[in-house]
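To start, I am sharing the structure in question, which I have written as structure tokens.
One chain of protein is taken out of this complex; the other chains stay put.
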Amino acid sequence: MLSFDNVSFAYGQHLVLKNISLQINKGEFLAIVGPNGSGKSNLSKLANGLIQPHLGKVLVDGVITQMPKSLREIRRLVGLIFQNPEDQFITTTVFDEVIFGLENIGVDPDKMKSIAEDALKKVEMLSYKGLEPHKLSGGQKQRVAIAAILAMKPKYIVFDESTAMLDPEGRQNIITLMQQLHTEGITIIHITHHMEEVLVATRVLVLKDGLIVADGTPASIFNNNIESNELEVPLALKLKQRLRSTGIKVPEQVMTLEGVVDYLWTSS
Amino acid sequence: MDIKLERASYIYPNSSINSYESLRNINISIEAGKWISVIGHTGSGKSTLMKLLKGLIAPTTGHLLINGRVNELSKKGKAQIISDIGLVFQYPEHQLFETTVLKDLVFGPKNQGIEMKEVNQRAKEMIKLVGLSEEYFQKAPLQLSGGEKRRVAIATVLMMNPEVLILDEPTAGLDPLGSKLILQLIHDWYKAGGGHRTVIFVTHEMNEVAEYSDEVLVMNNGEIAFLDSPLSLFLNHDYELKEFGLDTPDTVKLLQLIEQRFGDYIKVESLQEEVVLREVIAYFKKQGAEV
């Protein structure tokens, strides 16, 4: 379990996170949304000890992130995928990139090759193994970053707006990969501005001005907070609202266009 | 201003990292007053095409015509920047470099040699157009939020009073509210031209395409695949778009789902959200009345 206990974080005088308490359970697919500057990124960096809370504490499987000795293990357990594909490609080839993390956590050199190749196979990048970063698209680089994290056998992966700089195809690939990893038991935390990406999550957190303003299933969030949180409302929900106001009672839990049209078909 | 490319190509040197972004056999005519969205996967040549239109690079073969006239320098294979076309690059806030917003705003027109009085007047108009106040003039660009920086960066290009505005993914990386503000300001600028201003808008967001465009230009592998109205493109060529790795707007998905289920094609005059929702609701009201 990832838990934030009364966590506050500030840049100088500016409080970015205000007394946040939050538990993220194993097996969850948590989406975090909220306007720029709401503190989402700080939450992700706190999760693997890249930054430390000024008040409160962050615990990963019961281990506190402030302990310098446990940092390496915490960073192995909580993988972090950033927004910019170019700036997180540290080495000169796809294969070396996966090896880098393995070296850091002190894996036996004889086992590295097979671990790295398995991870690359999982993200369908094995055939690109010898390529340099400037020969890859943004989406491919993000997949390599995911492989580099997977090779370290994490329990949690935080995607910090990792789909923001990708084209639709690249984005869809990453979302599919997230869902696949989630079914394999990895806890996924996905920070995004794209509401259709939020719909695949099991739980949604809305952050605003350093506070959690909503926490629940996608259905409950969108049904109750549609106007208030400056969220982009998906077409399916607008349609649902309009239909409800004309007397066609589409159920609350229906979240997609398919769902709405299917409901209308079966009820007509 | 009418822009035309005739049998234009642009080939990057072989060793160049960008070599896959080359363009082949581009024929296109862009009339004044249109809002044209440009879509295509990464590396399809969109960015190269934008640079070609701005005159940052000269076509390897073929011509760029402005108002029907071939650019003399481009005949000799030399690039010449076309000052009446404004180009907003991806993440344009990275190009802000002055100590104050005002200095960055006046940088472009000053390079063009425009009188200071006129430049200051424009600065006052533009800061308002992008939804900020004159108090921002003396702020450092670095102090602004991401969305504000983006708006200032777009204003630096509008300061040069272009007739055509090219924007390369202007909403990338912004939150929904920030994106909405950007789209609104571009639309305001476009409308203020009274039908003389042109917008060429590169995006990955199909809902933005459906909402605003008169025409959609689809790039694929360095060639123009389609140039069509959004309605006809998305409803008739959705299969090809999928092949190119491109999505369709939500409104199109909705219309198609209804067609599949109910066998009825709901006629709409545009793919804008409001228009489609209105027609769809009307359709289901009628359905309900019949049941």
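Labels A and B are assigned to the chains in the order they are written; within every chain, residues are numbered from 1.
Basically, contacts are C-beta pairs under 8 Å (C-beta built on N, C-alpha and C of every residue); 3 or more make two chains touch, one makes a residue touch a chain.
Just so we're on the same page, contacts and distances are computed from a predicted model.
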Which of the following is the UniProt-recorded protein name of the chain this complex doesn't show: "Carboxyltransferase domain-containing protein", "Inner-membrane translocator protein", "RsbT antagonist protein RsbS" or "Energy-coupling factor transporter transmembrane protein EcfT"?
"Energy-coupling factor transporter transmembrane protein EcfT"
One chain isn't displayed here. Which of the visible ones does it touch?
A, B
Looking at the whole complex, which of A:Asn6, A:Ser21, A:Thr92 or A:Thr176 touches the chain that is not displayed?
A:Thr92
Among B:Lys54, B:Arg150 or B:Lys253, choose the residue that contacts the chain missing from this document, as touch is defined above.
B:Lys54
It is residues of chain A that touch the chain not shown, namely 45, 48, 50, 71-72, 75-76, 79-80, 82, 84, 86-92, 96, 99-109, 112-113, 133-134, 148-149, 152
On chain B, where is the contact patch with the chain that was removed from view?
13, 15-17, 51, 54, 56, 81, 83, 86-87, 89, 92, 94-97, 107-109, 111-112, 142, 156-157, 160
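Here is the rule we use: only the chains that are shown with their structure count from here on.
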List the centre-to-centre spacing of chain A and chain B in whole Å, with centres computed as mean CA coordinates.
30
Taking the touch rule as given, give the residues of chain A at its contact with chain B in the complex, in rising order.
34-37, 83, 134, 137-139, 161, 164-170, 193, 195, 230-232, 234-236, 238-239, 242-243, 246-248, 257-258, 261-262, 264-265, 268
How about chain B: which of its residues touch chain A in the complex?
17, 41-43, 145-147, 172-179, 204, 206-207, 245-247, 250-251, 253-254, 257-258, 261-262, 273, 277, 280-281, 284-285, 287-288, 291
